[in-house]
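The following block contains the structure, expressed as structure tokens.
The complex appears here without one of its protein chains, the remainder shown in place.
Labels for the chains are A, B and C, by order of writing; each one numbers its residues from 1.
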Amino acid sequence: MAEHEADERTVPASRIWDPFLTARDRAHLEREPRTPKGAGTRPVLLLVDLYRWAFGDEPEELLDAIRTWPGSCGLAGWAALPSIQRLLAVAREQRVPVVHLTGLESVLRDDAGPPADAIARAPNPDAAARRARKYEIVDEVAPIAGEVVLRKTAPSAFFSTPLVSILQHFRADTVIVAGESTSGCVRATVADARSYRYRVLVPEECVFDRSESAHAINLFDMDRKYADVIALEEVLMYLERVGGGA
Amino acid sequence: MAEHEADERTVPASRIWDPFLTARDRAHLEREPRTPKGAGTRPVLLLVDLYRWAFGDEPEELLDAIRTWPGSCGLAGWAALPSIQRLLAVAREQRVPVVHLTGLESVLRDDAGPPADAIARAPNPDAAARRARKYEIVDEVAPIAGEVVLRKTAPSAFFSTPLVSILQHFRADTVIVAGESTSGCVRATVADARSYRYRVLVPEECVFDRSESAHAINLFDMDRKYADVIALEEVLMYLERVGGGA
Amino acid sequence: MAEHEADERTVPASRIWDPFLTARDRAHLEREPRTPKGAGTRPVLLLVDLYRWAFGDEPEELLDAIRTWPGSCGLAGWAALPSIQRLLAVAREQRVPVVHLTGLESVLRDDAGPPADAIARAPNPDAAARRARKYEIVDEVAPIAGEVVLRKTAPSAFFSTPLVSILQHFRADTVIVAGESTSGCVRATVADARSYRYRVLVPEECVFDRSESAHAINLFDMDRKYADVIALEEVLMYLERVGGGA
Partner (left out) sequence: MAEHEADERTVPASRIWDPFLTARDRAHLEREPRTPKGAGTRPVLLLVDLYRWAFGDEPEELLDAIRTWPGSCGLAGWAALPSIQRLLAVAREQRVPVVHLTGLESVLRDDAGPPADAIARAPNPDAAARRARKYEIVDEVAPIAGEVVLRKTAPSAFFSTPLVSILQHFRADTVIVAGESTSGCVRATVADARSYRYRVLVPEECVFDRSESAHAINLFDMDRKYADVIALEEVLMYLERVGGGA
């Protein structure tokens, strides 16, 4: 298999996580530099949890947004959206399979953490109306005919979904992960993709989080352990080179 | 089920992750305080990857240790070991089932990241001898008769192991996770435990990492999303109260 | 845990699979009689694939039915339906959790065997209209509010669904499996339930198949290896005794 030439990548001089590292962490990195992991030739694009609950209806600062949308990531999601749209457009042009993930309403959500807790604290009619739309994928990146939509009950896109069967159906060897949150569902999806032995690319501009520090450090973790966290531009060049696979 | 009274827990005034958070992260936390998740009545103790590769043969500062043991966590592991021993001793006294995780040598390790990379860079006879011992669980917490030992090929203790069957065998509802690394196998195990709908406790003194920032922020993530990250003392009191289950 | 007293069960003098066994098979059984496996105290009822595709719109002999409904099980499904309704009614009375399984439309169905093949052979408008209703659960056993409905892409109800998380959510130790086909999705679900270490009961009158021999021998296999295949009456008595769990 002709692999992506990982070592030709542009390595940025500084990374978003640098300010969060301690002096010893930086010294360790210098002695144990990461190895780019590379990509294969048959990518699939995963769009993780780009639903209303994470955006709200319009851009607002995080601390304002959570008054009506407790699961909001504030402006971070809206800032990432044009990059995600660009990624999605190129994937579609190149006929790369696209899989959208969103939540599954089920008895399990009752004990599934923040969203349910937040809902419980705001049981008014408007909140209920917002809640009813929470798993709707936002219009800007809505699925089109022929794309796969999977509903999940856990952070990872692989957990309790047919995603691994779908990747095998497409004979994929590489997954590109975009969406939210960097420290939650994106992170869990990336770790599982690597556990299943797919190559993983994370276009940095296309993932977002409500926490600045968790966003940065989870990018660091993923780049170090499981994936290549690279610029969107590099991912687009890769897609244009390999397309939907041989 | 008589649940652990989560709200009686002592909440520490400050947490290890506080210095790593941005001002906005702290403001967000104040408005969306976490809810303790509680524990059930049938715990199982998971000891994750307490093998030679993470310790080396004797305590050394991280930057020294990695010259001979590239996968070392430096002094962090040795500092955590007495706490883990104490946790293990109480679990054994209380007849709580114990499951030890270590690595499985397989064709898969060839592309599994840092350890293999590190080995490739040090192909001398001494390094080979160290490598041959890499998955040996260290003596201080070695399994005894009747305890389960599972070998894994991915970060999560659940991935490609019979752990979920074993938890059902024990009718467990709660897992206590100790070991390393906080940002790797502990984190992945905790996320999966929650995905399978177990309650999760992480005794803070009993997990460790080679990165200070990743250690802190992954504790933050786990405490926020999937688990109660609490003091060892609280976990011991819990174990003494519930024992090995009804 | 107070277990179901498996050895008090009425063992029928003859079983549906007896005529299909060879003389040597019978001699082997006499020397290695099966051991009843028993049940726990917290059951969940699984209703597998009771959708239109397996029934058609009205009772017809198998060889007639497949002209319009190629996935039909003929009269076998209609004959089982009153038994399944009775089982479901008792489960609801006893507040036993009910999980319904049906198919997930996806790119995967394209290579998923008989239904798609059959559809391809009958691409007329009426066939398309039938196909559009194929995964609708039939009215007689339709889900009601509070019951779980899961969609799957493979024979087993556990494969690529959150079923194991849901069983843990309910703290289940036992699954009761009804539906179709005995030799396909029921069999795969029963094997997985046992692999996850649940106790499994199969009420014989409540499962069905389009093949008489496969129905009989798969009941034999399940009873021998994974489950107790018993009379509906016994399952109802069990449900009335244990209810929805302690």
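Quick note on the criterion: contacts are C-beta pairs under 8 Å (C-beta built on N, C-alpha and C of every residue); 3 or more make two chains touch, one makes a residue touch a chain.
Keep in mind the model is a prediction, meaning the values are calculated, not measured.
Participant: Out of C:Asp49, C:Asp192 or C:Asp228, which is the one that touches the chain we can't see?
Facilitator: C:Asp192
Participant: For the chain not shown, which residue from C:Ile137, C:Ile217 or C:Ala231 touches it across the whole complex?
Facilitator: In the full complex, the listed residue that touches the missing chain is C:Ile217.
Participant: Would you mind spotting which of B:Val107, B:Ala129 or B:Ile144 touches the chain that isn't drawn?
Facilitator: Of all options in B:Val107, B:Ala129 or B:Ile144, contact with the hidden chain holds for B:Val107.
Participant: By the contact criterion defined above, which parts of subunit C meet the unshown chain? Give residue numbers in ascending order.
Facilitator: Touching the chain left out of view, subunit C contributes residues 17, 20-22, 24-25, 27-28, 31-32, 35, 37, 62-63, 66, 70, 108, 111, 113-114, 117-118, 153-156, 159-160, 183-184, 187-188, 191-192, 194-195, 197, 210-214, 217-218, 220-221, 224-226.
Participant: Mind pulling the subunit B residues that touch the left-out chain?
Facilitator: Listed in rising order, the touching residues are 104, 106-108, 111, 148, 152-154, 159-166, 169.
Participant: Residue by residue, what part of subunit A touches the chain that was omitted?
Facilitator: The missing chain touches subunit A at positions 1, 164-166, 168-169, 171, 173, 195-198.
Throughout what follows, only the chains that are shown with their structure count from here on.
Participant: Which chains make contact with subunit A and with subunit B at once?
Facilitator: Correct list: C.
Participant: In terms of residue numbering, is the interface formed by subunit B and subunit C classified as same (over half shared) or different (under half shared)?
Facilitator: Interface between subunit B and subunit C is built from largely the same residues.
Participant: Quick one: report the Å distance separating subunit A from subunit B, using the average Cα coordinate of each chain.
Facilitator: 25
Participant: Which subunit A residues reach two or more other chains?
Facilitator: 108, 111, 153-154, 159-160, in rising order.
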